[in-house]
Every structure is written in structure tokens, then in C-alpha cells.
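Sharing a structure below in C-alpha cells format, with a few things to ask.
A single protein chain has been removed from this complex, and every other one stays in its place.
On to chain A.
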Amino acid sequence: MAETHARPSVREIFSTLEYGPAPESHACALAWLDAQNRLLGHYVNGKWLKPEHRNSVPCQDPVTGENLANCLLAEPDDVAAAVKAALDARGSWSGVPGGERAQHLTRLAKMIQKHQQLLWTLDSLLTGRAIREVRSGDVPLAQQLLQYHAVQAHVQEEVLAGWKPMGVIGLILPPTFSFLEMMWRICPALAVGCTVVAIVPPGSPSTLLLAQLAGGLGTFCGILNVIVGPASLGPTLGRCPGVQKVAFCGAAEEARVLRQSLAGHRLELSLALDLESLLLVMDSADLDSAVEGVVDAAWSDRSPVRHMHGGLRLLVQESVWEETMRRLQSRMRRLRSGPGLDGAVDMGTRGAAACDVAQRCVQEARSQGAEVFQAVTVPSGGPLFPPTLVSGLPPAAPCAQAEVPWPLVMASPFRTAKEALAMANSTPRGGSASVWSERLGQALELAYGLRVGTVWINTHGLRDPAVPIGGCKESGSSWHGGLDGLYEYLQPSGTPGQLPFVFEHLNYDSFGLALPTALPAWPETGPSPVPPYGLFIRGRFQPSGAGSSRPIWDSSGKLHGYVAEGAAEDVRGAVEAAHQAATGWERQSPGARAALLVALAAALEHRGPGLASRLQRHGVELEAAKVEVELSARRLRAWAAQAQAQAQGHTLQVAGLRGPVLRLREPLGVLAVVCPDEWPLLAFVSLLAPALAHGNTVVLVPSGTCPLLALEICQDVASLFPAGLVNVVTGDRDHLTRCLALHQDVQALWYFGSAEGSQFVEWASAGNLKPVWVNSGCPRAWEQEPQGAGPELRLRAARTKALWLPMGD
């Protein structure tokens, strides 16, 4: 740092007691850049890859703008080269025993320890984050992550029997992020035997350094490949043959585009999108500590879990609003913003773009009548932005709905805990939140009620490798950390390898748009068939809104009956009914849920002969039909038992925290299920039971060829279950799928049908980024335990919430 002005004398400082500059040397980082000839390429297969004829972008010191190096931008060929390296490494890496992978990860942790100073200096120099936080937070956590996952790799064969690694994982990281974001994802992926290709933006050479350190271990070179390029290479990466999963971290709009462009490619797409965080201050809180929580969340460079680049939404109870604001403003005066390499700086920079976004938001907020408070002036010359408090913007103000950018805090008052919950849950984002209250009951009530992935009570931003971090709603539903993080990169052992088969010309605008016109089916032979079944919505059968019905033929081509032709408004009604039933069902104890499932199993057995004969009419042998009925009842009972055993999650103990972390399993909300055509009874029950057992309410589309069995069961559902809990809509599957997939208030969708339908579902889910599970047209062995009732269903039927409960007095 050049010192242009004269240094004050000891005498002057003695009277002012100012903080002086406390620059840290960055010589080692410059030496490393020199060693690369100030030209950074990609790190692939244990070697630097510096292809010719590529565009390059300057890699600058974000504060001074000094050009430190040039970065080559990747082109599709480079991505392909990296994927090939990862594919080549996959066999040997996943083939070795877990213990060997564990050793390798431990060696990498030690490697990082040896070069930690270089790592933190390089990261701080080029990202502009406060070096203190990188040094004391990120670097140790990176090592802990490796060590934790090394242990997981060690016990993988026992703990995760029945699962296999997915293969090659693509990872896409946003423009401003910490190298930790990469570590959170590569550690579990590598631990379970996957290999990784990461696309990182230019200006983050610490990830290249990490790849180089991993390469320096000499063995298993191709397991971690880092490519520098824009996030727009995402579709290219996803389409590379062999890539099984893409983990995307970044902005929601980019995620939607990626989701749509990768629809039908038969790869998993996991999203981690939220940037903004939430903090609730109740009147019983320790206000000074809550203010520190705000600083932690918004105005420090402590890399919090998933909002590296985000602001904070602050909700404060009206009775302590004045007090809190006063303390907050007084605290803001003490914050120091400056170059990241200064040891006494709280807030570094996030680059000029982030400052522009913040500035625009501040102007917009002002123009909409907000009060804006900025206590300190930041040193001029760099892209620094002062800590900013925005208040007085009710939710209806346009600015209050958008995501809060770094380093803004958007504060609003609320009156009661109930209102706080309503306000907190009224954004499309659901990443992390903290609750500040000294009343345990109140804090827990709020923590359970918040629709987010992580809740801290009376603290903010803690993280640990053993605790899963994730989100819900439009924050994306991927997980890292803990067991949940491992499952992200695993698939059940029996999963067949799928070749991508994309319908390039699938017309998303017209897929399933039109309702088929149903002509009367002539002749109606035999005794007059039963009147058409209605749609089962809100606990009773009702006619379809479209007013038409469709004939169902048995296997001999005879008319079996009529079902109602469900239309868009019926789907809407069903989803609405499911939402109304959701709160009640969620609050039911697991025991009560289990009891109802067992009762349904008994009813199903009671109906056994009737169901079996219907199955018979559809070409199933009598014995097989009886077995299917029996198995269906057994499935219901099995899920009932599971519901009681583990629906409630478990407790984790983490290092560095006194007190437990609860890993809760919460319902997704309204789950839409499009059942497969085959196994009309068993598949229906196998999907319905886990969904209910985990507290979801459901809208089902039963088998298209034989929906009558599902409707018959609904007669028992009507008498046993609360209305709206289970809704069954019959009709044209494509049309109903379209309605459900495009519905913004459906929280998750399972689709078992055609490949086109699967592709459409994936494409349409970009709307609210709901997690979807599709079969891409491949039949599933519902009669087999792993596919019909395996742990995969359990994982997909609920979402995890981590609840941190620090203790002490």
C-alpha cells in the first residue's frame, strides 16, 4: 500500500488514538502469480492448461485496480478437456476403498496447512475480503471440511451401503464467492468417489491454487479440475457426456436459464441461490447481542454460509424498534471499511459491480420514501461501500420486495411473533435466518415456523462441516455439509446409467396445453357402468370443471368406466385444498400420521378382493394382483413405522459450539405426484405413503390407463383422512402435468411418465425452482424394495432444516 501522506507522529496519535494502517504483506501472493508468469490458465488433470488463442481478462486488485495478472477465459473445448480428465480419473478414484480416499483428503488438508499463508493472502488480495476473516475463518474451515469428509469417506462402505457415486460433477460458481463455497461442494463429492469440474469466474485464483495443491499430491490428478470462465458455460458443461450432476451457485435468474437449458439432459441440477439472509429481533432479546448478529450477517467479511454477496432483511418488534435502531446506528459508527489486506478492517470490498448494485438500491429506496443511514465515510479511490441501514419501507414498496444487496440492511418493524413469521415467510427466498429472543418457547416456535434451510437462535452465521446447509423455496434445495451433503453426490446402487435423450424440438408452449376432446364411447355394453368417478378434491368426489369425462378401457378393450376429465381449474382447486390441509397435517405428531397410514392399510386390505379383480381386468394375473394389493398394504405400514422412527430428524454435536444443532426433517409442503401408468395400485401407494408420512399434502395424478384403483382407495381416504390432505385428479396426463409443473405454489413435483413429460417438467420447474424428480421415461421396479420403498423416497419426501441452539448462562 503506497503511503502518500506523511505519517503522524507518536505525539499526534497519542492524542487522537486513531487506528493506523495495518497492512499485511502480500509478497507471497505476488511471488505465486510471478511463478505463473502472471498469466493464469486452467488447472486440469494435475497440470496447468494454458491453451492458445483464448480471450483473456485482467485480474485486478479490487481496491487499487492494479492489474495483477491475466486470466484466460475457457471455451467449450477447454470444458470438454476438463470433463475428459474427470471422466478418466473417475474409475480409479471411485474404485479405491474409502480409506484410501480418506487418506488423500487428509493429505490435501495438510497440504493446505503448509501453504495456508499463501492461500489467505492470495484470496484476500484478489477478492478484497478482510484478510483477518479469511485467515481465521475460511482457511481453518477448509481444513475441517476436508477432515470431516475424510472420516465420511472412511466409513462410507458401512454407512452408505446401497449407494454409489454419481460420477462427474460439474460445479458453477458465481462472480463473487469465497473459495469455501467450492470446498463445501467438492469435499463431499470427492469423499464419496465423484470427480469434479469446477467453472470459476476470473479473479478467483485461490480456487486454482487449491486445485494446484491437490495436483501437487501427485496421485489422482484428474479428480479436481478448475476452469476459469463465465457462468454462461454452464449449459456447455451440463451437456458434456458423462457429467451426471451440475451444482450451481449464483443468481436466481441465471439458475432459471440454466434449469431450462438443461431440461431433459438426465442430469441432476442442484441450486444454491440465496444471497440475502434474515434476522428477527423479538422484544425479549439481548439487543446489544442482536446488533452484533446484524454486524456478523451483513457488515463483516465473515463468510457466512450462503450469502457471500447478500444483504440482510431485519425484522424488529415494534416495542424495541427505537432501542434497536439506536444501538445499531451507534455500532455502525465503529465499523471500518477498507482494503482487505489491512488487518484492522471489518469490511473489505466486493468489487465495483457490487457497489453499483448497492448504490442503485439505495437511490431507489430513497426515492420510495425510505430512510437511509450510513454512519461512516469510506476511503475514497476504491470500490468500497459504507455499511447502510435502510428503514421505513413497507413490503408493498417495490424496493422492499427485491433481494437486498450487500452491504445493505433493510429493517422493518412488526407487532407480534405471528406477524413476524408471516412477514419473514412472505419472500420467495428461504436461505438462512436467525431468531433473537431470550424466551425459549417463542424462539423455537419461530425457528420451526420459518421456511428456511438454517435457523440460528441468538447467533448468526455459524457453520460446521457436520451440519447440513441448504435452503428452500427459490433459494434452491441443494445441501452441503453433513450426511445430506453426501447424498447430493450419491445415487442408489441400482440406478441404471442413463443416456441423455433430449427432444430438441419439444414445444414447451404447447406441451399438454389443449384438453383432448372426449367423444362418447360407443357402445356401452353390459349392465350400465357405474356413473363416472369424480375428481377427489377436498375430501370428496366432485365433477370436473370442464364438464367432460374420459372412458377407461380394460385390457380386453371393453369399457371399464368413466373418470372425470380434470382441467386447469381443478388442479388449482386441488392445490388450494392441499394448502389448506397442510398446516394441520404438518402439526400432527408422527404417531398420529402413522396411525392414519395403518388405518388406510387395513381399509385397503378390506377392499382387497375388489381391487384385485379390477387389476385383473387390466391384464394382471389373479395371484399377481393379490400380491400387489398385499404389498401395497405392507408399504403403507412400513412408511407408518418410518414416520414414527425418523421423521423428526436428529441432534448433531459440533465442535466449537456448546449446545445442540437439531437436524429437522420438515415437509416440503404441497407435493404433486404424477404416478406411472404401470403398477396402478402399487406405484400409487408407494408414492403416496412416504409423501404423507413426512407430513406433505399431495395432489396426485393416478395411472392413466387404470386410474380407477386410486379413486377406489380415495373412498377410504375420504372417510379416514382430513379433507384436502390427499387430492386425486384424473384426466389427460400431459395437461395435468403442465398445470402442476407451472403452478408456482406447488413445492415439489415427482413425475413418472414419458421422457417428453420429464423434460417439460424440468423446464417448467424453472418458474419457482421447485425440486423435481423425474424418471425420464424409464420404468421403475416398484415391486422391488430399493426402487419402490428405498431411502431415496425418504430423502426426497422432506427437506432438512438445521436449527442451532447455543447454550450457556
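Convention: a contact is a pair of C-beta atoms (placed from the backbone, for glycine too) under 8 Å apart; a residue touches a chain by one contact, two chains touch by 3 or more; residues count from 1.
In the analysis below, contacts and distances are computed from a predicted model.
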Identity of the absent chain, which is to be given by its UniProt protein name, from "Phospholipid/glycerol acyltransferase domain-containing protein", "Large ribosomal subunit protein uL15m", "Deoxyribose-phosphate aldolase" or "AAA+ ATPase domain-containing protein": "Deoxyribose-phosphate aldolase"
Omitted-chain contact residue, chosen from A:17, A:35, A:161 or A:396: A:17
Residue of A:225, A:277 or A:458 in touch with the missing chain, whole complex considered: A:458
Residue in contact with the excluded chain [from A:65, A:162 or A:343]: A:343
Those residues of chain A which, in the complete complex, touch the missing chain: 7-14, 16-22, 132, 136, 284-289, 292-293, 326, 330, 333-334, 343-344, 346, 438, 458-459, 658-659, 806-809
